[in-house]
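The structure under discussion is supplied below as C-alpha coordinates; questions concerning it will follow.
Excluded from the complex is one protein chain; the other protein chains are retained at their positions.
== subunit A ==
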Amino acid sequence: MQNEEWLTSAGIDIGTSTTKCVFSRLKIERQSGLSSLPQFHITERNVFYESRMHRTPLIGDSQIDLGQLERILASEYSNAGLLPDDIHTGAVIITGETAFKQQADVVLHSLAASAGEFVVAQAGGDLEAVLAGRGSGAEARSLHVKGQVVNVDIGGGTANAAFFEGGSCIRTLNFHIGGRLIMLERDGSITRISPSVLQWLKAAGFKMLQEGEVAEIGRLRQLAERWSEMLLEGIQETVDWSKYPLIYGNPDSRKVRAETEIAEIWISGGVGALMEQESPPNLAEAARFGDIGPLLASALRIAGIRYPVKLQAAPEAQRATVIGAGVHTAMLSGSTVFADRMLLPLRNLPLVRVTWHDQLGEELTAIELGVKEAFAEGKQKYGGAGTEACKFAVIVPHLSVCTYPMIRRIAEAAAASALHYQLEMAVIICENDIAKALGNCIHLITGGNLPCVCLDQVAARHGDYVDIGEPVGEGYIPLAVKTLVFHS
(Lines give C-alpha, C1' and ligand atoms only; values in the text may rest on other atoms or scores of the structure.)
Protein backbone atom coordinates (compact mmCIF):
# COMPACT_ATOMS: atom_id res chain seq x y z
CA MET A 1 0.00 0.00 0.00
CA GLN A 2 0.93 3.65 -0.17
CA ASN A 3 2.68 5.21 2.80
CA GLU A 4 -0.40 7.28 3.55
CA GLU A 5 -4.11 6.56 3.37
CA TRP A 6 -7.30 8.08 4.72
CA LEU A 7 -10.18 6.23 6.30
CA THR A 8 -13.62 7.68 6.80
CA SER A 9 -15.07 7.17 10.25
CA ALA A 10 -18.63 7.79 11.40
CA GLY A 11 -19.83 8.37 14.92
CA ILE A 12 -23.47 8.30 15.92
CA ASP A 13 -24.61 9.07 19.45
CA ILE A 14 -28.19 8.29 20.34
CA GLY A 15 -28.82 9.76 23.76
CA THR A 16 -31.83 10.06 26.00
CA SER A 17 -32.57 13.53 24.69
CA THR A 18 -30.50 14.20 21.57
CA THR A 19 -29.13 12.30 18.60
CA LYS A 20 -26.18 13.56 16.61
CA CYS A 21 -23.49 12.29 14.27
CA VAL A 22 -20.04 13.33 13.13
CA PHE A 23 -17.90 12.20 10.23
CA SER A 24 -14.16 12.33 10.35
CA ARG A 25 -11.15 11.31 8.34
CA LEU A 26 -8.38 9.31 9.92
CA LYS A 27 -4.94 9.51 8.37
CA ILE A 28 -3.11 6.19 8.34
CA GLU A 29 0.60 6.55 7.89
CA ARG A 30 3.50 4.16 7.70
CA GLN A 31 5.74 5.33 10.49
CA SER A 32 8.46 2.76 10.24
CA GLY A 33 11.56 3.04 8.12
CA LEU A 34 11.95 0.91 5.03
CA SER A 35 14.27 -1.48 6.83
CA SER A 36 11.88 -2.13 9.71
CA LEU A 37 8.73 -4.19 9.92
CA PRO A 38 5.82 -2.13 8.63
CA GLN A 39 4.07 -0.11 11.34
CA PHE A 40 0.98 1.87 10.50
CA HIS A 41 -0.47 4.41 12.85
CA ILE A 42 -3.39 6.80 12.91
CA THR A 43 -1.59 10.14 12.83
CA GLU A 44 -4.43 12.58 12.30
CA ARG A 45 -8.11 12.62 13.16
CA ASN A 46 -10.05 15.41 11.47
CA VAL A 47 -13.76 16.01 11.93
CA PHE A 48 -15.13 17.24 8.62
CA TYR A 49 -18.87 17.13 9.25
CA GLU A 50 -20.97 17.64 12.35
CA SER A 51 -24.70 17.14 12.24
CA ARG A 52 -27.08 19.44 14.01
CA MET A 53 -28.63 18.28 17.27
CA HIS A 54 -31.73 16.23 16.65
CA ARG A 55 -34.24 15.41 19.35
CA THR A 56 -34.01 11.63 19.68
CA PRO A 57 -37.13 10.26 17.95
CA LEU A 58 -39.20 8.29 20.41
CA ILE A 59 -42.34 6.26 20.43
CA GLY A 60 -43.79 6.65 23.89
CA ASP A 61 -41.35 7.19 26.75
CA SER A 62 -38.28 5.28 25.82
CA GLN A 63 -38.74 3.33 22.61
CA ILE A 64 -36.55 4.53 19.78
CA ASP A 65 -38.45 5.29 16.58
CA LEU A 66 -36.27 3.39 14.11
CA GLY A 67 -37.91 4.67 10.95
CA GLN A 68 -37.54 8.27 12.02
CA LEU A 69 -33.96 7.64 13.14
CA GLU A 70 -33.07 6.23 9.72
CA ARG A 71 -34.60 9.27 8.02
CA ILE A 72 -32.59 11.64 10.22
CA LEU A 73 -29.36 9.82 9.46
CA ALA A 74 -30.12 9.52 5.75
CA SER A 75 -30.48 13.28 5.53
CA GLU A 76 -27.23 13.85 7.43
CA TYR A 77 -25.35 11.38 5.19
CA SER A 78 -26.62 13.13 2.14
CA ASN A 79 -25.73 16.56 3.55
CA ALA A 80 -22.22 15.28 4.18
CA GLY A 81 -22.07 13.80 0.67
CA LEU A 82 -21.49 10.27 1.92
CA LEU A 83 -22.91 6.85 1.14
CA PRO A 84 -22.98 4.07 3.74
CA ASP A 85 -20.31 2.21 1.73
CA ASP A 86 -17.91 5.14 2.14
CA ILE A 87 -17.64 4.47 5.86
CA HIS A 88 -14.63 2.33 6.80
CA THR A 89 -15.09 2.32 10.53
CA GLY A 90 -17.17 3.94 13.18
CA ALA A 91 -19.29 3.61 16.21
CA VAL A 92 -22.93 3.92 17.09
CA ILE A 93 -23.41 4.38 20.74
CA ILE A 94 -26.58 4.46 22.65
CA THR A 95 -26.21 6.32 25.88
CA GLY A 96 -28.39 7.08 28.83
CA GLU A 97 -30.78 4.91 30.71
CA THR A 98 -30.87 1.13 30.77
CA ALA A 99 -34.17 0.73 28.93
CA PHE A 100 -32.64 2.69 26.13
CA LYS A 101 -29.50 0.68 25.85
CA GLN A 102 -31.38 -2.58 25.58
CA GLN A 103 -32.39 -1.52 22.08
CA ALA A 104 -28.77 -1.33 20.94
CA ASP A 105 -28.77 -4.54 18.91
CA VAL A 106 -32.01 -3.70 17.14
CA VAL A 107 -30.77 -0.22 16.32
CA LEU A 108 -27.45 -1.51 15.03
CA HIS A 109 -29.15 -4.08 12.86
CA SER A 110 -31.53 -1.53 11.46
CA LEU A 111 -28.71 0.93 10.72
CA ALA A 112 -26.39 -1.59 9.06
CA ALA A 113 -28.00 -1.16 5.66
CA SER A 114 -28.68 2.56 5.77
CA ALA A 115 -25.64 3.85 7.69
CA GLY A 116 -22.87 1.27 7.32
CA GLU A 117 -21.15 -1.44 9.32
CA PHE A 118 -19.94 -0.28 12.68
CA VAL A 119 -17.55 -1.63 15.21
CA VAL A 120 -19.17 -0.56 18.43
CA ALA A 121 -22.81 -1.26 19.10
CA GLN A 122 -23.50 -0.79 22.72
CA ALA A 123 -21.33 1.09 25.13
CA GLY A 124 -21.12 0.50 28.83
CA GLY A 125 -20.98 3.26 31.39
CA ASP A 126 -17.19 2.92 31.46
CA LEU A 127 -16.80 3.33 27.74
CA GLU A 128 -19.27 6.20 27.57
CA ALA A 129 -17.28 8.03 30.20
CA VAL A 130 -13.99 7.43 28.42
CA LEU A 131 -15.34 8.38 24.99
CA ALA A 132 -16.80 11.63 26.30
CA GLY A 133 -13.49 12.45 27.98
CA ARG A 134 -11.61 11.84 24.76
CA GLY A 135 -14.05 13.81 22.67
CA SER A 136 -14.16 16.75 25.07
CA GLY A 137 -10.38 17.06 25.01
CA ALA A 138 -9.94 16.19 28.70
CA GLU A 139 -7.77 13.18 27.88
CA ALA A 140 -5.39 15.32 25.83
CA ARG A 141 -5.46 18.03 28.51
CA SER A 142 -4.25 15.53 31.13
CA LEU A 143 -0.95 15.28 29.27
CA HIS A 144 -0.23 18.89 30.12
CA VAL A 145 -1.45 19.04 33.69
CA LYS A 146 0.08 17.68 36.85
CA GLY A 147 -2.61 15.59 38.53
CA GLN A 148 -5.89 14.26 37.17
CA VAL A 149 -8.32 15.82 34.75
CA VAL A 150 -11.83 14.53 35.39
CA ASN A 151 -14.38 14.74 32.63
CA VAL A 152 -17.98 14.47 33.79
CA ASP A 153 -20.35 14.01 30.90
CA ILE A 154 -23.87 14.87 32.00
CA GLY A 155 -26.60 14.04 29.56
CA GLY A 156 -30.29 13.44 29.88
CA GLY A 157 -30.16 10.16 31.77
CA THR A 158 -26.73 9.67 33.30
CA ALA A 159 -23.56 11.42 34.37
CA ASN A 160 -20.36 9.60 33.48
CA ALA A 161 -17.05 10.59 35.00
CA ALA A 162 -13.70 9.55 33.58
CA PHE A 163 -10.46 10.27 35.43
CA PHE A 164 -7.48 10.93 33.17
CA GLU A 165 -3.87 11.11 34.16
CA GLY A 166 -0.93 11.50 31.80
CA GLY A 167 -3.13 10.83 28.77
CA SER A 168 -4.86 7.68 29.93
CA CYS A 169 -7.99 6.86 31.86
CA ILE A 170 -7.33 5.50 35.33
CA ARG A 171 -10.90 4.97 36.50
CA THR A 172 -14.52 5.79 35.77
CA LEU A 173 -17.63 6.45 37.81
CA ASN A 174 -21.26 6.69 36.79
CA PHE A 175 -24.18 8.48 38.41
CA HIS A 176 -27.91 8.31 37.90
CA ILE A 177 -27.93 12.05 37.51
CA GLY A 178 -29.11 13.80 34.38
CA GLY A 179 -31.12 16.68 33.02
CA ARG A 180 -33.98 14.62 31.71
CA LEU A 181 -34.61 12.29 34.63
CA ILE A 182 -37.41 14.63 35.55
CA MET A 183 -39.53 16.08 32.75
CA LEU A 184 -41.93 18.94 33.18
CA GLU A 185 -44.18 21.44 31.45
CA ARG A 186 -43.42 25.15 31.51
CA ASP A 187 -45.94 25.61 34.31
CA GLY A 188 -44.00 23.16 36.47
CA SER A 189 -46.25 20.12 36.17
CA ILE A 190 -44.16 16.98 36.19
CA THR A 191 -44.85 14.71 33.21
CA ARG A 192 -42.34 11.96 33.87
CA ILE A 193 -39.85 10.79 36.47
CA SER A 194 -37.28 8.20 35.43
CA PRO A 195 -37.51 4.90 37.33
CA SER A 196 -33.77 5.13 38.08
CA VAL A 197 -34.33 7.96 40.59
CA LEU A 198 -37.86 7.31 41.86
CA GLN A 199 -36.79 5.57 45.05
CA TRP A 200 -33.97 7.94 45.75
CA LEU A 201 -36.25 10.96 45.48
CA LYS A 202 -38.51 9.52 48.18
CA ALA A 203 -35.64 8.58 50.46
CA ALA A 204 -33.90 11.93 50.03
CA GLY A 205 -36.89 14.00 51.04
CA PHE A 206 -38.14 14.98 47.60
CA LYS A 207 -41.49 13.21 48.02
CA MET A 208 -43.30 16.19 46.58
CA LEU A 209 -41.79 15.53 43.19
CA GLN A 210 -44.24 13.13 41.61
CA GLU A 211 -45.68 12.63 38.19
CA GLY A 212 -48.78 14.78 37.80
CA GLU A 213 -47.80 17.17 40.61
CA VAL A 214 -46.81 20.77 39.99
CA ALA A 215 -43.27 21.43 41.20
CA GLU A 216 -42.06 24.64 42.81
CA ILE A 217 -38.93 26.16 41.34
CA GLY A 218 -37.35 26.38 44.80
CA ARG A 219 -37.72 22.65 45.31
CA LEU A 220 -36.29 21.90 41.89
CA ARG A 221 -33.36 24.21 42.60
CA GLN A 222 -32.69 22.30 45.83
CA LEU A 223 -32.73 19.03 43.91
CA ALA A 224 -30.28 20.39 41.33
CA GLU A 225 -28.01 21.65 44.12
CA ARG A 226 -28.17 18.31 45.89
CA TRP A 227 -27.23 16.49 42.68
CA SER A 228 -24.33 18.77 41.90
CA GLU A 229 -23.03 18.38 45.46
CA MET A 230 -23.31 14.60 45.14
CA LEU A 231 -21.41 14.70 41.88
CA LEU A 232 -18.61 16.81 43.23
CA GLU A 233 -18.36 14.83 46.46
CA GLY A 234 -18.74 11.53 44.66
CA ILE A 235 -15.74 12.03 42.44
CA GLN A 236 -13.55 12.48 45.49
CA GLU A 237 -12.30 9.00 46.15
CA THR A 238 -12.42 9.28 49.92
CA VAL A 239 -16.22 9.14 50.19
CA ASP A 240 -18.21 6.20 51.49
CA TRP A 241 -19.87 4.82 48.37
CA SER A 242 -22.70 3.18 50.28
CA LYS A 243 -24.06 6.64 51.08
CA TYR A 244 -24.35 7.43 47.40
CA PRO A 245 -27.07 5.23 45.96
CA LEU A 246 -27.05 7.16 42.71
CA ILE A 247 -23.51 5.98 41.94
CA TYR A 248 -23.21 2.90 39.79
CA GLY A 249 -20.81 1.46 37.26
CA ASN A 250 -17.92 -0.89 37.22
CA PRO A 251 -17.06 -1.84 40.81
CA ASP A 252 -13.43 -2.64 39.92
CA SER A 253 -12.99 0.86 38.68
CA ARG A 254 -14.11 2.27 42.04
CA LYS A 255 -11.33 0.47 43.85
CA VAL A 256 -8.64 2.32 41.98
CA ARG A 257 -6.85 4.75 44.23
CA ALA A 258 -4.78 7.33 42.45
CA GLU A 259 -1.66 8.81 43.97
CA THR A 260 -2.33 12.20 42.47
CA GLU A 261 -4.89 14.89 43.20
CA ILE A 262 -7.67 16.07 40.92
CA ALA A 263 -6.41 19.16 39.11
CA GLU A 264 -9.34 20.09 36.89
CA ILE A 265 -12.95 19.06 36.38
CA TRP A 266 -14.55 19.42 32.98
CA ILE A 267 -18.28 19.13 32.45
CA SER A 268 -19.43 17.95 29.03
CA GLY A 269 -22.74 16.72 27.60
CA GLY A 270 -25.91 18.68 27.19
CA VAL A 271 -25.77 19.95 30.76
CA GLY A 272 -22.16 21.08 30.28
CA ALA A 273 -23.20 23.03 27.20
CA LEU A 274 -25.83 24.91 29.26
CA MET A 275 -23.39 25.95 31.98
CA GLU A 276 -22.24 29.07 30.21
CA GLN A 277 -25.79 30.45 30.17
CA GLU A 278 -27.46 32.65 32.76
CA SER A 279 -29.35 30.93 35.58
CA PRO A 280 -33.03 30.65 34.64
CA PRO A 281 -34.96 33.40 36.46
CA ASN A 282 -38.30 31.61 36.58
CA LEU A 283 -39.98 28.26 36.12
CA ALA A 284 -40.97 28.85 32.51
CA GLU A 285 -37.37 29.58 31.53
CA ALA A 286 -36.05 26.71 33.65
CA ALA A 287 -38.39 24.27 31.91
CA ARG A 288 -37.81 25.57 28.39
CA PHE A 289 -36.53 22.18 27.20
CA GLY A 290 -39.19 20.30 29.12
CA ASP A 291 -36.70 19.09 31.68
CA ILE A 292 -34.47 20.24 34.54
CA GLY A 293 -31.23 20.40 32.50
CA PRO A 294 -30.89 24.22 32.75
CA LEU A 295 -31.37 24.10 36.55
CA LEU A 296 -28.76 21.38 36.94
CA ALA A 297 -26.29 23.32 34.77
CA SER A 298 -26.85 26.47 36.77
CA ALA A 299 -26.42 24.65 40.11
CA LEU A 300 -23.14 23.16 38.91
CA ARG A 301 -21.80 26.49 37.77
CA ILE A 302 -22.59 28.05 41.16
CA ALA A 303 -21.12 25.08 43.05
CA GLY A 304 -17.98 25.44 40.95
CA ILE A 305 -17.39 28.99 42.18
CA ARG A 306 -16.67 27.88 45.76
CA TYR A 307 -15.17 24.53 44.79
CA PRO A 308 -11.42 24.28 45.54
CA VAL A 309 -10.64 22.70 42.17
CA LYS A 310 -11.02 24.44 38.82
CA LEU A 311 -14.38 23.42 37.37
CA GLN A 312 -15.45 24.42 33.89
CA ALA A 313 -17.61 23.47 30.94
CA ALA A 314 -15.65 21.50 28.34
CA PRO A 315 -14.97 23.36 25.08
CA GLU A 316 -16.64 20.58 23.04
CA ALA A 317 -19.32 19.98 25.63
CA GLN A 318 -22.40 18.89 23.75
CA ARG A 319 -20.67 16.79 21.11
CA ALA A 320 -18.03 15.25 23.35
CA THR A 321 -19.43 11.72 23.26
CA VAL A 322 -20.15 11.61 19.56
CA ILE A 323 -16.71 13.00 18.75
CA GLY A 324 -15.19 10.44 21.09
CA ALA A 325 -17.15 7.66 19.41
CA GLY A 326 -16.66 8.70 15.83
CA VAL A 327 -13.14 10.01 15.98
CA HIS A 328 -11.37 8.25 18.82
CA THR A 329 -12.62 4.64 18.95
CA ALA A 330 -10.78 3.26 15.95
CA MET A 331 -7.34 1.82 16.67
CA LEU A 332 -5.00 -0.19 14.51
CA SER A 333 -3.41 -3.46 15.40
CA GLY A 334 0.25 -4.07 14.70
CA SER A 335 0.75 -4.41 10.97
CA THR A 336 2.28 -7.88 10.81
CA VAL A 337 -0.65 -10.04 11.83
CA PHE A 338 -2.41 -13.27 10.90
CA ALA A 339 -6.08 -13.32 10.03
CA ASP A 340 -8.38 -15.79 8.35
CA ARG A 341 -10.39 -13.14 6.56
CA MET A 342 -13.62 -15.07 6.52
CA LEU A 343 -13.80 -14.70 10.31
CA LEU A 344 -13.87 -10.92 10.16
CA PRO A 345 -15.53 -8.75 11.28
CA LEU A 346 -15.87 -10.06 14.83
CA ARG A 347 -17.93 -8.13 17.34
CA ASN A 348 -18.15 -8.03 21.09
CA LEU A 349 -15.47 -10.57 21.86
CA PRO A 350 -14.78 -10.71 25.58
CA LEU A 351 -11.09 -10.74 26.48
CA VAL A 352 -9.47 -13.27 28.77
CA ARG A 353 -5.96 -12.46 29.84
CA VAL A 354 -3.32 -15.13 30.33
CA THR A 355 -1.71 -15.04 33.77
CA TRP A 356 1.93 -16.09 33.83
CA HIS A 357 2.82 -18.23 36.80
CA ASP A 358 5.45 -16.12 38.47
CA GLN A 359 7.19 -18.92 40.29
CA LEU A 360 7.87 -20.55 36.93
CA GLY A 361 9.06 -17.34 35.31
CA GLU A 362 8.80 -17.34 31.54
CA GLU A 363 9.63 -21.00 31.12
CA LEU A 364 7.88 -23.06 28.52
CA THR A 365 5.80 -25.02 31.03
CA ALA A 366 4.60 -21.78 32.63
CA ILE A 367 3.61 -20.48 29.22
CA GLU A 368 1.72 -23.62 28.32
CA LEU A 369 -0.08 -23.68 31.65
CA GLY A 370 -1.01 -19.99 31.47
CA VAL A 371 -2.42 -20.23 27.95
CA LYS A 372 -4.40 -23.38 28.71
CA GLU A 373 -5.87 -21.83 31.84
CA ALA A 374 -6.98 -18.76 29.91
CA PHE A 375 -8.79 -20.92 27.35
CA ALA A 376 -10.39 -22.90 30.17
CA GLU A 377 -11.58 -19.68 31.79
CA GLY A 378 -12.91 -18.41 28.46
CA LYS A 379 -14.80 -21.65 27.88
CA GLN A 380 -16.24 -21.57 31.38
CA LYS A 381 -17.32 -17.93 31.29
CA TYR A 382 -18.36 -17.54 27.68
CA GLY A 383 -19.21 -21.15 26.84
CA GLY A 384 -22.26 -20.25 24.83
CA ALA A 385 -25.59 -21.86 25.45
CA GLY A 386 -27.26 -24.20 22.97
CA THR A 387 -26.37 -23.35 19.41
CA GLU A 388 -24.53 -20.18 20.29
CA ALA A 389 -20.83 -20.50 19.58
CA CYS A 390 -18.25 -19.99 22.29
CA LYS A 391 -16.41 -16.82 21.37
CA PHE A 392 -13.71 -14.99 23.25
CA ALA A 393 -10.24 -13.65 22.62
CA VAL A 394 -7.16 -14.47 24.67
CA ILE A 395 -4.61 -11.79 25.54
CA VAL A 396 -1.01 -12.98 25.71
CA PRO A 397 0.73 -10.49 28.01
CA HIS A 398 4.17 -9.06 27.49
CA LEU A 399 7.14 -11.41 27.53
CA SER A 400 10.52 -9.79 28.11
CA VAL A 401 12.17 -12.11 25.58
CA CYS A 402 10.18 -13.99 23.00
CA THR A 403 11.90 -16.96 21.41
CA TYR A 404 10.63 -19.33 18.75
CA PRO A 405 10.19 -22.22 21.21
CA MET A 406 7.97 -19.93 23.33
CA ILE A 407 5.79 -19.08 20.35
CA ARG A 408 5.61 -22.70 19.37
CA ARG A 409 4.49 -23.58 22.89
CA ILE A 410 1.82 -20.86 22.93
CA ALA A 411 0.56 -22.12 19.56
CA GLU A 412 0.49 -25.74 20.72
CA ALA A 413 -1.35 -24.85 23.91
CA ALA A 414 -3.89 -22.74 21.98
CA ALA A 415 -4.44 -25.43 19.35
CA ALA A 416 -4.83 -28.16 21.98
CA SER A 417 -7.30 -26.05 23.97
CA ALA A 418 -9.35 -25.15 20.90
CA LEU A 419 -9.60 -28.82 19.98
CA HIS A 420 -10.42 -29.84 23.55
CA TYR A 421 -13.20 -27.29 23.93
CA GLN A 422 -14.34 -27.70 20.31
CA LEU A 423 -13.93 -23.99 19.60
CA GLU A 424 -14.76 -22.74 16.14
CA MET A 425 -11.86 -20.33 16.11
CA ALA A 426 -8.88 -19.04 18.04
CA VAL A 427 -8.55 -15.29 18.51
CA ILE A 428 -5.35 -14.20 20.22
CA ILE A 429 -4.11 -10.70 20.96
CA CYS A 430 -0.42 -10.47 21.86
CA GLU A 431 1.27 -7.57 23.57
CA ASN A 432 4.61 -8.49 21.96
CA ASP A 433 5.05 -8.05 18.22
CA ILE A 434 4.67 -11.77 17.45
CA ALA A 435 1.19 -12.17 15.95
CA LYS A 436 2.14 -13.21 12.45
CA ALA A 437 4.67 -15.80 13.63
CA LEU A 438 2.16 -17.17 16.15
CA GLY A 439 -0.65 -17.31 13.60
CA ASN A 440 1.56 -19.17 11.11
CA CYS A 441 2.47 -21.63 13.84
CA ILE A 442 -1.15 -22.32 14.80
CA HIS A 443 -2.10 -22.67 11.15
CA LEU A 444 0.59 -25.31 10.58
CA ILE A 445 -0.05 -27.21 13.81
CA THR A 446 -3.77 -27.52 13.06
CA GLY A 447 -3.30 -28.12 9.35
CA GLY A 448 -5.32 -24.99 8.67
CA ASN A 449 -8.39 -26.57 10.28
CA LEU A 450 -8.69 -24.05 13.08
CA PRO A 451 -9.58 -20.61 11.72
CA CYS A 452 -7.53 -18.08 13.58
CA VAL A 453 -6.96 -14.37 14.09
CA CYS A 454 -3.77 -13.18 15.78
CA LEU A 455 -3.27 -9.47 16.37
CA ASP A 456 -0.66 -7.66 18.37
CA GLN A 457 0.40 -4.42 20.03
CA VAL A 458 -3.08 -3.63 21.26
CA ALA A 459 -3.53 -2.35 24.79
CA ALA A 460 -6.48 -4.18 26.31
CA ARG A 461 -7.41 -5.46 29.73
CA HIS A 462 -9.00 -8.57 31.13
CA GLY A 463 -12.76 -8.19 30.92
CA ASP A 464 -12.68 -5.65 28.10
CA TYR A 465 -14.50 -6.38 24.87
CA VAL A 466 -13.06 -5.97 21.42
CA ASP A 467 -14.51 -5.43 17.96
CA ILE A 468 -12.23 -6.45 15.10
CA GLY A 469 -13.00 -4.95 11.71
CA GLU A 470 -12.21 -6.25 8.26
CA PRO A 471 -8.67 -5.60 7.03
CA VAL A 472 -8.34 -2.39 5.04
CA GLY A 473 -5.97 -2.90 2.14
CA GLU A 474 -3.34 -5.49 2.95
CA GLY A 475 -1.63 -3.89 5.85
CA TYR A 476 -3.82 -3.23 8.83
CA ILE A 477 -6.91 -4.16 10.76
CA PRO A 478 -9.03 -1.51 12.49
CA LEU A 479 -10.37 -2.44 15.87
CA ALA A 480 -12.00 -0.97 18.92
CA VAL A 481 -11.41 -1.98 22.50
CA LYS A 482 -14.41 -1.47 24.74
CA THR A 483 -14.03 -1.32 28.45
CA LEU A 484 -16.36 -3.28 30.70
CA VAL A 485 -19.99 -3.50 29.69
CA PHE A 486 -22.80 -1.78 31.42
CA HIS A 487 -23.61 -3.00 34.89
CA SER A 488 -27.15 -2.19 35.80
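Throughout what follows, contacts are C-beta pairs under 8 Å (C-beta built on N, C-alpha and C of every residue); 3 or more make two chains touch, one makes a residue touch a chain; residues count from 1.
Criterion: contacts and distances are computed from a predicted model.
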Pick from "L-lactate dehydrogenase complex protein LldF", "Ferredoxin", "ABC transporter ATP-binding protein" or "Ethanolamine ammonia-lyase small subunit" the UniProt protein name of the chain that isn't shown here.
"Ethanolamine ammonia-lyase small subunit"
Touching the absent chain when the full complex is considered, from A:150, A:402 or A:415:
A:402
Check each of A:300, A:441 or A:468 against the chain that is not shown and name the one that touches it.
A:441
Could you pull out which residues of subunit A are in touch with the chain that's been left out?
1, 34-38, 336, 401-404, 407-408, 432-437, 439-441, 443-444
